[in-house]
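Structure below; questions to follow.
Excluded from the complex is one protein chain; the other protein chains are retained at their positions.
For subunit A:
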Amino acid sequence: MSAPTLDRPAAASPDETALRQQFEATIAADHRIEPRDWMPEGYRKTLVRQIAQHAHSEIIGMQPEGDWLLAAPSLRRKAVLLAKVQDEAGHGMYLYSAAETLGADRADLTDKLIERRQKYSSIFNYPTLTYADVGVIGWLVDGAAICNQVPLCRSSYGPYARAMIRICKEESFHQRQGYELLMTMMRGTDAQRAMVQDAVDRWWWPSLMMFGPPDEESPNSAQSMAWGIKRHGNDELRQRFVDMSVPQAQALGVTLPDPDLTLDEAGGHWRFGAIDWSELQRVISGQGPCNAERIARRRAARDDNAWVTEAASAYAAKHAS
């Protein structure tokens, strides 16, 4: 008898119809699917793609802000930024852990990222040109991520939902530290205020693109909704983000770079201008300002640090004998 493997996919059974019915009943009752449950192959693949790419985004997301670790203006700001970048690494690990419950292999996922066969969020292909970018990433980029991630805490796949709960608790710190940083700069000199405005001008539209294309151009959304993997449409989440951000921008004293931004008094929503989707397509396809740099650095981290994992293996082997 072979030992049962924990959190590994159960083998397909000949009685697939009954298994499928059980799966669908679990989804319909809004109960969670757990790793050893039978699940349709499409459900598993969709989750592996989504969780892997989310994990890759967290890992690559360490880079834009990591660039400011040595340049942050005080010990306090360095400590805060270091904690945040460390959190991003942790988020990536929680998510790789969830992906492995679906039969994926962590090292293999990293290889697929480095070979560009799996992607990460396009937002991290933009550079952090000034220190204000660190604040704007916390406020807008992490703010948009929170809008996406909070509904994922109720995702139908148990390990993913649990990872998201852990992540969401930590994202709140990320957003607040960013906004506080910006408030401090806005109380400073004219040059500092201009720096904040410039960063907002550059990050606003890419942040809106983080929610993905309009719902009518997201052919897979309906299936993901039916499976309870996805809980809200792209447009709904984007609107929620805009409605949250406008009063925050007003309190901060910055102008969002959209002349069409107006309050729809009747609906209570902020209407915004047209998004340039060709830019998202361009950045995702590899033409963004930092795509090559991000992957090159991830590759170097894997290859240049291979000796560390080899040394740890050798140490473990020596102490085991």
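In the analysis below, contacts are C-beta pairs under 8 Å (C-beta built on N, C-alpha and C of every residue); 3 or more make two chains touch, one makes a residue touch a chain; residues count from 1.
By our rule, contacts and distances are computed from a predicted model.
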item	value
Name under which UniProt lists the unshown chain, selected from "CoA-transferase", "ATP-binding cassette domain-containing protein", "Na+/H+ antiporter subunit C" or "Ring-1,2-phenylacetyl-CoA epoxidase subunit PaaB"	"Ring-1,2-phenylacetyl-CoA epoxidase subunit PaaB"
Residue touching the undisplayed chain, where the options are A:Arg77, A:Lys230 or A:Arg294	A:Lys230
Selected residue (touches chain absent from view) among A:Ala25, A:Ala226 or A:Ala312	A:Ala312
Touch list for subunit A against the chain that is not drawn	3-7, 10, 13, 36-38, 44-46, 48-54, 57-58, 61, 83, 86-87, 90, 93-94, 97-98, 100-101, 103-108, 110-112, 117-124, 141, 144-145, 148-149, 152, 162-164, 166-167, 170, 209-213, 217-221, 224, 229-230, 234, 237-238, 277, 280-281, 284, 302, 306, 309, 312-313, 315-317, 319-320
